[in-house]
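Shown here: the complex without one of its protein chains, the others still in place.
Naming follows writing order (A, B and C), and every chain is counted from residue 1.
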Amino acid sequence: MMALAAVAALVATVFLALIRAYLGPTVYDRVVAVNAIGTMTVLLIAAVGFLMGRPEFLDIALVYALINFIGTIAVLRYIKRRRARDAEEAESAEGAEGAP
Amino acid sequence: MRHALSLFVGLYGLWLALSGHYTPFLLAIGAACTAFAVAVALRMDVVDHEGHPIHLGYRIPLYWSWLTIQILLSALTVTRIVLSPRLRIDPVLETLPSSQKSDLGKVIYANSITLTPGTLSTNVTADGIEVHALTRRGMDELKEGGMDRRVTAVEGEE
Amino acid sequence: MDPQAQGPRAIDIYVDILLLVLLVAAALVVVTLRNLLAAALVLGIYSLIMAALWVVLDAVDVAFTEAAVGAGVTTVFMLLAIAATGRHEKIAHRRPWLPILASLAVGGLMIFGTLDLPAFGDPQAPAQQHVAPHYLEQGEAETGVPNIVTAVLASYRGFDTLGEVTVIFTAGIGVLLMLGVASRRRRAGESDDDDTGDRS
Partner (left out) sequence: MIVDILSWISIGIGAAFILVGGLGLVRMPDVFTRLHAASVADTAGAGFILLGFMFQAGLSLNALKLVLIFVFLVFTAPTASHALAHAALLDGIRPWTRKPKDPAP
């Protein structure tokens, strides 16, 4: 039964993180939410595995832990690069305006 | 070469732990795959003392057990803050000095800071580590330098 | 096996309901968000929840694919598409009745189709009668692979899996190429973006 309590707490936390993802306000808040939900999913899979007497699910939880991390880093790198490009464009636009 | 060997042992241990089936055929395949992975890693030139800090030896588990207690204590502190109705937080952002000589030591220190709830490293430079803390008290505790000294001790003589 | 696994699966139903509620909530969030970047990220969350649901439904290999393709590759593709177009949704001026009707019709057809499906876990279902018992009984002897899912995927359906792996591999290379091209163009234009010497 305790595993069910763990599942309930995990699902509740996913819900709270979903609220955070909805409210934002910045992209980074949402990435925090996605990252937290990823961790919760890892634990959720382990918990469900024990709940259903299928500890093999641990292998999947293991892989998820890695996918989650790589996904977060990829999205962050992407956002960072795009922000840099946006700033560059804004700069060159300003320069063009200031020229005449 | 020492590091390549430790990488092989680590990867093969992982294979054995995840496989759970120990027939000669599967063991041989595992050894072959591990050797291939190590060869690729060698070619990529990522096998060094930073990726495989075996020289830290027994000091690292000792440090981890100390860090675990710190994490628990600060997790309780943050829990109290989150559950308090008035949300008594006072975030500060400051650059702290770090006494580690190697990059590896700095990384261990910065990650330890991030791992303890309530403090978060936001930037690592040559002269120090920029830290965001949830409360001024958390920052002051970090400033006392207990963790800094311990990480430097773990790092040892280079 | 564990007796818990064969008892009345009431616990499964609770977990299913919780996850499905979350799934609907995530879908509603995606639909209501006007910021497309945020919507793409929440779509990744949707995929993660979906993957957890696949695990509960015992479709572990599908869960793997959902997490890797749904939460990973698709998110990156979405972000790339947003970068190429715009970050905010254009608000439609008139009600798009035809698309709404079309989606409702397709959804209704899907639900109608599920009526003919056998009940979940029904022992009389065709899937349990045809090749599955043979695989389960003879799998280890015929292929020498101890894990039945692996035996089916890597041996009985080896060519099918080879095709799938090729698709995923190609997708991975595609993502890497797109990200790589973007980074090379940037590096040519300006200095390293990790330089933070001017801060603090």
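Throughout what follows, contacts are C-beta pairs under 8 Å (C-beta built on N, C-alpha and C of every residue); 3 or more make two chains touch, one makes a residue touch a chain.
Keep in mind the model is a prediction, meaning the values are calculated, not measured.
Novice: Among B:A4, B:A37 or B:I89, which residue is in touch with the absent chain?
Specialist: Only one listed residue reaches the unshown chain, and that is B:I89.
Novice: Please output the residues of chain A touching the missing chain, sorted low to high.
Specialist: That gives, for chain A, the contact residues 2-3, 5-6, 8-10, 12-17, 19-20, 23, 26, 28-29, 31-33, 35-36, 39-40, 42-43, 46-47, 50, 55, 58-59, 61-62, 65-66, 68-69, 72-73, 76, 79-80, 83.
Novice: Since one chain isn't shown, list which residues of chain B touch it in the complete complex.
Specialist: Where chain B meets the chain not shown: residues 14, 17-18, 20, 71-72, 75, 78-79, 82-83, 86-93, 110-112, 114-123, 130, 132, 134.
In the analysis below, only the chains that are shown with their structure count from here on.
Novice: Per the centroid of Cα atoms for each chain, what is the distance between chain A and chain B, given in Å?
Specialist: Chain centres of chain A and chain B, defined by C-alpha means, are spaced 21 Å apart.
Novice: Just how far, in Å, is the C-alpha centre of chain C from the one of chain B?
Specialist: The computed centroid separation for chain B versus chain C comes out at 32 Å.
Novice: At least two other chains touched by the same residue of chain A: list those residues.
Specialist: Answer for chain A, listing residues that touch two or more other chains: there are none.
Novice: Give every residue of chain C touching chain A within the complex, in rising order.
Specialist: Those in contact with chain A are residues 1-2, 4-5, 9, 11-12, 14-15, 18-19, 22, 25-26, 29, 32-33, 35, 37-38, 41-42, 44-45, 48-49, 51-52, 55-56, 60, 63-64, 67-68, 71-72, 75-76, 79, 83, 179, 182-183, 186, 189-190, 193.
Novice: Show which residues of chain A lie in contact with chain C when the two form their complex.
Specialist: Within the complex, chain A touches chain C at residues 4, 7-8, 11, 14-15, 17-18, 21-22, 24, 27, 30-31, 33-34, 37-38, 41, 44-45, 48-49, 51-54, 56-57, 60, 63-64, 67, 70-71, 74-75, 77-82, 84-85, 88.
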